[in-house]
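One chain of protein is taken out of this complex; the other chains stay put.
Labels run A and B following the written order; every chain starts at residue 1.
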Amino acid sequence: MSTQTDETQTISPVASEPSRFRPSTRGWAIRLVVIALLAVVTVWRVATVQPLWADHISLAAIFAIIGLSLNIVLGYTGQVSLGHHAFVGLGAFIAAHHITERAGCAPEEGCIESSLGTFSVAILLAILSGVISAGLLGMVALRIKGLYLALITLTYGFVAVNSIFEISSLTRGGAGMPAPRPATFFSDHKYMVLCLGLLGVCMFIDWRFLRSKMGRAVLAVKSSEAVAASYAVNVTAYKLMAFMLSGAFAGLAGALFAFRRQIVVAPDFSFSTALLWVLMVVVGGLGSRLGVVIGSMFFALFPFLIQLVGFLNDFLANTLQRDPEELTLVIGPFLALLTMIQFPGGIAEQISPITRWLGGDRFTMHPEGKHHKPSLLQRRRAKKQGLEVHDDAELVATKSEDLLRDAAGEPDAASTQTMAAVDSSEEVKS
Amino acid sequence: MRTTIVSAVLVVLLGLGLLVGAGVENGPNPFITLGVMNGAVFGLVALGLVLVYKGTRVFNFAQGEFGTIAAYLLFLSINRGWPYWVGILVALAGTVLIGLVLERGVIRPLINAPRINVLVATIAAALFMIGMEILIARIEPRSLSPIIAAVDSSGNPNGVTVFNLPIEPQRLIALGVLLSLGGVLAWFFSKTDLGLAVLATSQDAFATRVMGIGIERMSRFIWVSAALLGAIAGILYVPLTGALTPAVMTSNILIPAFTGAVIGGMTSLPGAFVGGIVIGVVQSVGLWAGGHFTIGEKALQEVIPGVEQVTILLVLLAVLLSRPQGLLGKEA
Partner (left out) sequence: MSLLEVQELSAGYGSLPVLQGLSFKIEEGETAVLLGLNGAGKTTTVLCLAGLIKPWGGKITFDGKNVTGWDPRKLVAEGIVLVPEGRHVFPELTIAQNLRIGAWPYRRDRKHTRAIVEQAVEYFPRLQERWTQLAGTLSGGEQQMLAIARGLMARPKILLIDESSLGLSPKLTKTVFEVVQKINSDGTTVLMVEQNAGVLKIADRAFVMEKGTLVYEGQGGEILDHAEIREAYLGAPA
């Protein structure tokens, strides 16, 4: 049966499309009310938030932009970047450097507010730095088959920390490079609005990107490079463009990072931070915009949220004498491993009944016509029956691997399709 | 055959380098020697990386942290007053246990998942280990004593002196261990049934199942060996740095080791060995050049800080651009 994989791959599954569920007018009305309520409550809460929390929310928005940036690499192209601390850090230093050294708004000369013009140019320069460095690294890494982007970005991050961030004309050494905000966004509250706004812009760009010809090509490349190439998709070029967009987001996040603290110091961008960023995307749910944003914000706010829980904070501070941020380094990877092994869809999968319902579908974990990852219990049960269960919602379900596995004769969803197709072709023959 | 040629060429180049270096005032020779010694540690970690890559086609980002964990276990044992060799046993056993848990709890459940998932899982595992180190041992640096003290009781240096550079006994031990482990592994993968079965599993897992070989057993073997190699590297390297801090092996060793493994071709054990030494020398010579050469008024390392790290990135890019399959690899 496995010899037919090539031939049957072209036969589409025979299952007929189930008629799509549409809510009634009343159903739509209820959904709209809920959406409006959610929006009003969120806006009201955010608008009246304390300055301290406004600052925390700015950080969350910045993390979310970084998350979207990594999601493009990991969720869309199926590669991984371990040097995002370098992209973000370079963006931050470039932005700060432009304001302080080139536009001449240095605090020691009494300049505490930058002009809106230089501020915008600084942000654009940061974005550009991200695009260029991603382009250069990607040009080498993405031509080679395999996951070498991980290695190259890792080494680049290493160089950034040990070399670029040590160049004193760029970073002013240990004292840090100041980055004064413009008057328009001077208060923490106004700055939070800016960060959230730019996060919205990034989400919009990300959405448009995925809908564009380029986005579809990138997804095609992810599911099977060989097939995409055979349809004349320039595999390397599209992966490279996706990575450059990721670099742009990272550069933007870096600039926002700089103006949040209004001073940039190198230790903010460490190797373990970059790893944590990768993991927050996994926990959020790869490929899911909303999931990634929620996951990233959770990781950003985790230390502050712990402080809200009184007894936990007391326990940490008094009994263990540990910083909540240290706990993030343990909890984060743990959540990521848990996600990968038990809940590959991440947060996005867990909240999917709600998002689907809001989008005008039924409230269910099992959308029609869409495979989902079997639960642990279902797998256990299946294993007892001696079946192997194939995960359909894997991080990156490479179709070609499925084909290989199918060729090897292992039962999985792909061979089910193959068998169905073979059966139907058999009927045609007889 | 190819291994012999490449090694011979590299030895000749090294010899030429030393010869030319002898003619330069404040020349690079001590740095080259030091580079070979550092390269031994890179090579050890690279061996572990190649082992996992051969077996599972995955870059193991947790390889460095095996070493840090082992170093902490050794430190804790010595602190309790146990003899050094007991500490080493505790460190090796503890790290092997972690390797087993990692294989069973993380790698095995992902055995059919795409490779990138496994790669991200090793990243998560590495960060988890770093987090635990910070949480339990705190960030402040500790000092770990070497197997044989660098200076004897009367203040004279132990070990040998090359180009006026005293080489600590620990470095000689590291080089010796690398040489013997490299030999053992090369023998293991070409001459033993278990070694061949591990290779076979990485080439065609289905066929190995058909032949009645349990692939779980192979996976367990690979990860235990990788943990052991990582632990040995950690125990040998950390006393040389002077400071035991969380993530020390990941931030100091993992990246040069990866570059070494890539130079060697990622799948070649002799390649990892040679690549590790090459990268050690390159890094060391970069360090020398940073202090030796000047641009205008300033020393090179003032204009470009961390010249030695930049050289590693440049070497990695150059190798991947020109020969992605490495010096000794058959495939990328």
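Just so we're on the same page, a contact is a pair of C-beta atoms (placed from the backbone, for glycine too) under 8 Å apart; a residue touches a chain by one contact, two chains touch by 3 or more.
This is a predicted model, so every value here is computed, not measured.
J.: Would you mind spotting which of B:G81, B:G212, B:G242 or B:G296 touches the chain that isn't drawn?
T.: Only one listed residue reaches the unshown chain, and that is B:G212.
J.: Just to verify: which one of B:T161, B:S180 or B:Q203 makes contact with the chain not shown?
T.: Within the whole complex, the residue contacting the unshown chain is B:Q203.
J.: For chain B, which positions touch the chain that isn't shown here?
T.: 193, 196-197, 199-200, 203-204, 206-214, 330
The definition used in the following text is that only the chains that are shown with their structure count from here on.
J.: At what distance in angstrom does the C-alpha mean of chain B lie from that of chain A?
T.: 31
J.: Could you list, by residue number, the parts of chain B that touch chain A in their complex?
T.: 59, 61, 105-106, 109-110, 112-117, 119-121, 123-128, 130-132, 134-135, 204-206, 247, 250-251, 255, 258-259, 262, 304-307, 309-310, 312-313, 316-317, 320-321, 324, 332
J.: Of all residues in chain A, which touch chain B in the complex?
T.: Result: residues 74, 78-80, 82, 140-141, 144-148, 150-152, 154-156, 158-159, 162-163, 166-167, 271-272, 275-276, 278-279, 282, 320, 322, 326-334, 336-337, 340-341, 344, 388, 390-391, 394-398, 401, 405, 408-410 of chain A touch chain B.
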